[in-house]
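See structure below.
Missing here: one protein chain of the complex. Every other protein chain is in place.
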Amino acid sequence: MHLEPRGTDVSNTFWRTSLSSVEENKILIRGYRVQDLMENCSFGDVVYLTFKGELPKGQEGKILEMIFVSSTDHSVLAPSIDAARFVASAGTPLQAAVAAGVIGLGEHHGGAIEQCAKLLQECVTGGRGAGEIVRSYKERKQRIPGMGHPIHTHDPRSLKLMAKAREWKLAGPHLDLGEAIAAELKLPLNVDGAIAGITSDMGIPWHYGKAFFIIPRVVGLAAHAVEEITRERPFRALPMNDVTYDGPPERDVPKGNQR
Amino acid sequence: MHLEPRGTDVSNTFWRTSLSSVEENKILIRGYRVQDLMENCSFGDVVYLTFKGELPKGQEGKILEMIFVSSTDHSVLAPSIDAARFVASAGTPLQAAVAAGVIGLGEHHGGAIEQCAKLLQECVTGGRGAGEIVRSYKERKQRIPGMGHPIHTHDPRSLKLMAKAREWKLAGPHLDLGEAIAAELKLPLNVDGAIAGITSDMGIPWHYGKAFFIIPRVVGLAAHAVEEITRERPFRALPMNDVTYDGPPERDVPKGNQR
Amino acid sequence: MHLEPRGTDVSNTFWRTSLSSVEENKILIRGYRVQDLMENCSFGDVVYLTFKGELPKGQEGKILEMIFVSSTDHSVLAPSIDAARFVASAGTPLQAAVAAGVIGLGEHHGGAIEQCAKLLQECVTGGRGAGEIVRSYKERKQRIPGMGHPIHTHDPRSLKLMAKAREWKLAGPHLDLGEAIAAELKLPLNVDGAIAGITSDMGIPWHYGKAFFIIPRVVGLAAHAVEEITRERPFRALPMNDVTYDGPPERDVPKGNQR
Partner (left out) sequence: MHLEPRGTDVSNTFWRTSLSSVEENKILIRGYRVQDLMENCSFGDVVYLTFKGELPKGQEGKILEMIFVSSTDHSVLAPSIDAARFVASAGTPLQAAVAAGVIGLGEHHGGAIEQCAKLLQECVTGGRGAGEIVRSYKERKQRIPGMGHPIHTHDPRSLKLMAKAREWKLAGPHLDLGEAIAAELKLPLNVDGAIAGITSDMGIPWHYGKAFFIIPRVVGLAAHAVEEITRERPFRALPMNDVTYDGPPERDVPKGNQR
């Protein structure tokens, strides 16, 4: 993958990418030499660079680090963690158990970042306000993503993220809109909603939304998988009294189906 | 998981299922003893039993076997097979490579079975005909799932499936509607569409749609993963001339970002 | 992917496979047209063909069907099923939930088929007997794969498989050796061990071992995922009283780590 100027005719290669380039002893991330990034940048800076194409000019890398610190683990209350532990107990390499958990970061579990970012980006662009949005969701009897939490009424994660985004002048119309929607609903903006607002104000497309949750949560997934493997017996087996079978009772194969 | 009659209060167990039950030396699938099923039923019969709750009364198990035979492999032209081979080459257990491929059986790759079955089931229930359906998709500029194929103009799989479904009296209003839509579009009903029509006529809910593709395709995924592991060198590496980098050229970290 | 004779120089293509071939309106599996296989073969026959390269000459396809019927589901007592249900509850497409379960078919959960088949194939080739094998595992304090079961002392699945393999003249030195090892240990040959013995006697390399479990178990994984999605609330959340936290109590960040 030789370094080539933009505009090269790519019609004859099966793969093309603008993200990174590799030659002997040279790795470029968005054009920057990896050793220069290692010397000068935080992990948060490099995530920003990867998704946006340019290095941050302000505290963007710092708030990404804070987002990542907020979301490494939510213990076994997160279905993805349980999935990773069951899989780890069955005897798999670490990355395979982590992957099983990552699959579970779906629409109901971190997926609200993408959904909320999409909503905020479309409505800020389209000039739609909180009142109008809330009415339209109510009419369709749909829940607005990023609002409310089943356990946390004052989620310490979203409160801290919103405070710092304002302190560091990173808040803009997307976070404002998220907070306005939440106020309209009399619900708190949850941690997914706060991350959606902040990353949207950084100009990061909503398509990356789930990544802000996947990246930190792999830390917790890996730690739980290792804890399962090193502290528990293999093959995590449910106690039978935690299961109810409510299908048909024992029966014979009908005559017509017998060979 | 003791066998309990329907209607048991399940409020105190975390898990409940109507699919199967396990006790010492007794495994029941939808109430039938597994050894009786082994003695009397084909694999296709048992898939039907699992998804529908009852054993087939006609040739349903036989056409499911035929569906499975139709879809074990489409060689490396299927993105899922390529994914499984790349993952296998990186040094993973067989089931992990297969799983990577299974993830790839998404909306554009077998996913049309679910989409088409949903469409057919909703339209047969709602009494909507082919003409109306085609008009409404055209207005929204959407493609109707299950129609046409990029390579196969006369797909031997769908032709055989439709012929046998009619011969075995398994075709009904769903397959009819699928064929009517295809005729309206002047496209062939593809293999996804044929499977959608036939399984819908069996009364299997669309939610199971993708399963009819996942089940057979794991055969091909496993075979390709074993072939990769046993015939190829580890770490399948692209030739560099098959890649174009079209991102920014090599550059220095800006002063403002230097530590 | 044009059909080419064996021995073609493949040095200039990135992919090669001996499994299947696809051209316009023609799909070949190990050389056979897919529509001919659909017309003449069971699913078990085609799995045999895929893994061995040739169609069965006896009841091999039939016993593979029986193996598949034996292993579609073991309810939520299987960690893989729990993983798939947690992931499904988080809001993912069906194939992604199934894949999370497939990852969990690891060394302690179906993995014994591969391990036991490898052992049997190496020992039959090397002429090592049951007594010698048992002694060498005991010396290394290792468990022999495929022997004994935590719940089933008389597993109806392995008993039926072994009986049919003998009835259909498919049993040979590998199954004999498996049974001899089990007798030496005074343990039953379990379902993994029976499958290992039978498929080894068919001449199928141990590398495919896990596939005989993956293929049927995706049926159960898909059915449990659909049941979770259609019968349960999203985001399966543990009751808090089923969790113990035994890490450090709440504490302040030390002075030295404060910013």
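Note that the chains are named A, B and C in the order they appear, and that numbering of residues resets to 1 at the start of each chain.
Going forward, contacts are C-beta pairs under 8 Å (C-beta built on N, C-alpha and C of every residue); 3 or more make two chains touch, one makes a residue touch a chain.
Owing to the predicted nature of the structure, the values given are computational and were not obtained by experimental measurement.
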| item | value |
| --- | --- |
| Chains on display which the left-out chain touches in the complete complex | A, B, C |
| Residue in contact with the excluded chain [from A:94, A:180 or A:240] | A:94 |
| Which of C:36, C:176 or C:227 contacts the chain that the document leaves out | C:36 |
| Hidden-chain contact residue, picked from the options B:83, B:124 or B:163 | B:83 |
| On chain B, residues whose C-beta touches the chain left out of the figure | 75-77, 79-80, 82-84, 86-87, 89-92, 96-97, 99-100, 103-109, 111, 150, 234-238, 240, 243, 245 |
| Residue ranges of chain A at the interface with the undisplayed chain | 1, 14-15, 17-27, 29, 33-35, 37-39, 41-44, 46-47, 50-51, 65-66, 68-70, 72-77, 82, 85, 93-96, 98-100, 102-107, 110-111, 114, 151-157, 159-161, 164, 205, 207-211, 214-216, 218-220, 222-224, 226-227, 229-230, 238-239, 242 |
| Positions on chain C contacted by the hidden chain, ascending | 1-8, 10, 13-21, 26, 28, 30-33, 36-37, 39-41, 45, 53, 55-57, 92-93, 96, 99, 103, 238, 240-254, 256-259 |
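Here is the rule we go by: only the chains that are shown with their structure count from here on.
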| item | value |
| --- | --- |
| Rounded Å distance, chain A centre to chain B centre (Cα mean) | 27 |
| Chain B and chain C: spacing of chain centres that average the CA atoms, whole Å | 19 |
| Overlap residues in chain A, where contacts from two or more other chains coincide | 92, 96, 99, 103, 238, 240, 243, 245 |
